[in-house]
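Only one protein chain is missing; all other protein chains are in place.
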Amino acid sequence: MAASFLFSQFMGGLTTAMFLFLIASGLSLVFGIMRVINFAHGSFYMLGAYLAWQGVQWFHPTGAGFWAAALLAAAGVGILGAVVERLFFRSLYGREELYQLLFTYALVLILGDAAKYLWGTDQLSVSTPPVLAGSVVIFGSTQPIYNLFMMTIGPVIAVVGWLVLNRSGVGRMVRAAQMDREMLGALGANVGRIYTGMFVVSSCLAGLSGALVTPIQGIVPGMDVLIIVQAFIVVVIGGMGSIWGTFWGSVIYGEVLSFGILIFPGFSLFSVFALMAVILIVRPWGLFGRPL
Amino acid sequence: MTSESTTTTSAAAVPAGRVIGSGSSVISRIPWTLIVFLLACSVPWIGGRYNTFLAEQIAIDALFAVSLNLLLGTTGLVSFGHVAYFGVGAYVCGILMKTYELPFAIAFPAAGLGAGLFALVSGYFCVRLIKLYFAMLTLAFSQIIWAIAYKWNDVTGGDQGLPEIPFPSFDWMNHIPWLGDLKTSDQFYLLTVFLIAVSLAIIHRIVRSPFGRVLTTIRDNPERAAFIGVNVRMYQLAAFVVAGTFAGFAGALYGIFSRGVFADYVFWSKSAEVMIMAILGGMDYFWGPPIGAFALVWLNQEITDYTQYWPFFLGTILLVLLFGFPGGILGGIDTLWQRLRRTRRA
Partner (left out) sequence: MRLQHCLGLALAVAASAPLAAQAEDTIKIGFPIPLSGPTAVYGKPILAGAELAVQQINAAGGVLGKKLELLSRDSKANADEAVRLSRELIIKDSVDFLLGTLTSAEAPAVSTVAKENKIVFMVPAAKTTLLTDDAHIHPYIFRLASNTDVEGLAGAGEMAQFKDVKTVVTIAPDYAYGHDSINAFIAAIKKQRPDIQVVDSQWPKLGEPDFTPFINAMMSKKPDAIYCSLFAGDFVTFAKQAAPLGLFKAVSNRVVDGGEVGTPDAAQALGADYPLGIIVNAYDPVIWGGGNEPPEHKKFVEDLKAYTHAEYASGWSIQGYSMVEALVEGIKKAGDTKSDDVSKALIGLTFDTPVGKRTFSAKSHETFAPEYWGVATKTAEYPFAIIKDPQPLPTNFPTN
């Protein structure tokens, strides 16, 4: 096998990985801080995609309005996240996790139909923004510039996220909330606002990733359900609540899928779930997570 | 940090198979189970083709939901992958009957056996994990089954699925006076009702037995159970296997009922659906899940007649349940009954 081909597959896997990282990072964040598995995270991602499409229609259909549309998507989904958290999630915190899980599932159902109602059932698409269109040849393989863009965004977000969580005042509060919510509240911090804030950040990330995926993939009903299981796998492999864990989990997942179709074509679907199961059996808190 | 037994649900205080209306002697004398069973049997004659179709769906869903509730309500295990066992049962029965042309009398028990075995293997790993990871691992196993069903074209039919599962042979039934005149599908309906009734009776017995009581003890306080000498993991695994086996039976019946077994039967959203049924009816009550199954199938039929946005309504129903009626239908009725009794006595 030619080296340039292996390099292409590797880069392809990395692109998939960075997309997934963007989505999964929000999921991991919410889990790490609030101990909630948010099934609706995939729905936020889908809404981000639809909002981006809508934004592009409003601002400039040939893609130049893409950045504004992406911002609209992130902001819109962030606002939705804030509303959902304050109005509904708040009242479920004291209850069993089952109710929180089922609540997020109810959101999946409702948001899925809302998207169908608002944007119809056809597959929509968005053109690549002109400034990132085209491709370059690296090591004999053609790499779309947009993919390279995604590959840089991923680590940037990971680094920024890590810095904020570990080197800033806000980050310290968030980590404290993760360790002992009641104590933090007793010390006078507004824990509720921290939770809302985290949920909003997570939703923004989901919305943004949905927007950024539109030049490459179609926007279609059902994309929420397809993505959420992949995000779960990534977060399980890497470790819930750990940014770098999610990052490396995404990379592993992306490369397994990418090379999987070469080595064992029929099994790539099976292998990612098997990988998830193996990690849960052997090291449930993931490669980089901490035991709960 | 997260809630333990000090939650606002009634789960902690309720023993397995709570009884509503137990104060009234008239109501408790009427053999309700028998009446429902006889009514169910009579549907082909009094209900017509479509109602038989619905009733069969409800009956199978009821068994599936009750099997899940053995884990959810009785043992406190939140499984998000219960559809895996349903699927294994459906495929085993379907493959044995269609590809190998074995009779139902062999295929049906084999389905339960296959599902039970898979439950044993997967459960062994799952029960070792705490709540959240348990849920994720059950999901992983169920998606593994889905991936196998989807891709193993030669055996499972892959995307195409296995259409045209044959009906069991009903020669033996044709000798019985009334029953011989029925269509094959109605004969199968009666067989289904009978098998499900027996299964529910068995599960009921299990829940009411000392074994079942240990399970609820484990649900309420696993540490205390361990202190008094209970091998918590062993009991949880046993519950897992029993639940899986009966889910397999439900799956086998469903495959024949739907005239086909398809990979999407095993997709994780079906696990969520059956969980909603259990909670809608009331997971603290043995008969909650069947009532939830009934309500959900009925609601689905009514609502899809008017709109294509059934998921939206299902989501809303779920929200109402979670925020307003965590005890489900039976929980709501029970509360109402208690209030009535109190005002009557006062």
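For clarity, chains are labelled A and B in written order, and residue numbers in each chain start from 1.
What we mean here is this: a residue touches a chain if its C-beta (ideal position, glycine included) is under 8 Å from a C-beta of that chain, and two chains touch if they have at least 3 such contacts.
Keep in mind the model is a prediction, meaning the values are calculated, not measured.
The chain omitted from view is touched by exactly one of A:Phe31, A:Phe89 or A:Tyr146, namely A:Tyr146. Screening B:Arg205, B:Arg224 or B:Arg259 against the full complex identifies B:Arg259 as the residue touching the chain left out. When the missing chain is restored to the complex, the residue among A:Ala82, A:Met173, A:Ala189 or A:Ile216 that touches it is A:Ile216.
The chain omitted from view is touched by exactly one of B:Thr33, B:Ser169 or B:Asn231, namely B:Thr33. For subunit B, the residues touching the absent chain in the complete assembly are 17, 19-22, 24, 27-28, 30, 32-33, 35-36, 39-40, 43, 46-51, 53-55, 150, 158-161, 163-164, 258-260, 262-265, 285-288, 290-291, 294-295, 298, 308, 329-330, 333-334, 337. Annotation for subunit A: contacts to the undisplayed chain at residues 1-2, 4-5, 8-9, 12-13, 15-16, 62, 116, 121-123, 125, 127-128, 133-135, 141-142, 144-147, 215-218, 220-223, 226, 257-262, 265, 269.
By definition in this document, only the chains that are shown with their structure count from here on.
With each centre defined as the average position of its C-alpha atoms, the distance from subunit A to subunit B rounds to 33 Å. The touching residues of subunit A, when paired with subunit B in their complex, are 35, 37, 88, 91-92, 94-99, 101-103, 105-110, 112-114, 116-117, 180-182, 225, 229, 232-233, 236, 266-267, 269-270, 273-274, 276-277, 280-281, 284-285, 292. Across the complex, subunit B meets subunit A through its residues 1-3, 7-9, 11, 72, 78, 80, 125, 128-133, 135-137, 139-141, 143-144, 147-148, 150-151, 268-269, 272, 275-276, 279, 309, 311-312, 314-316, 318-319, 322-323, 326.
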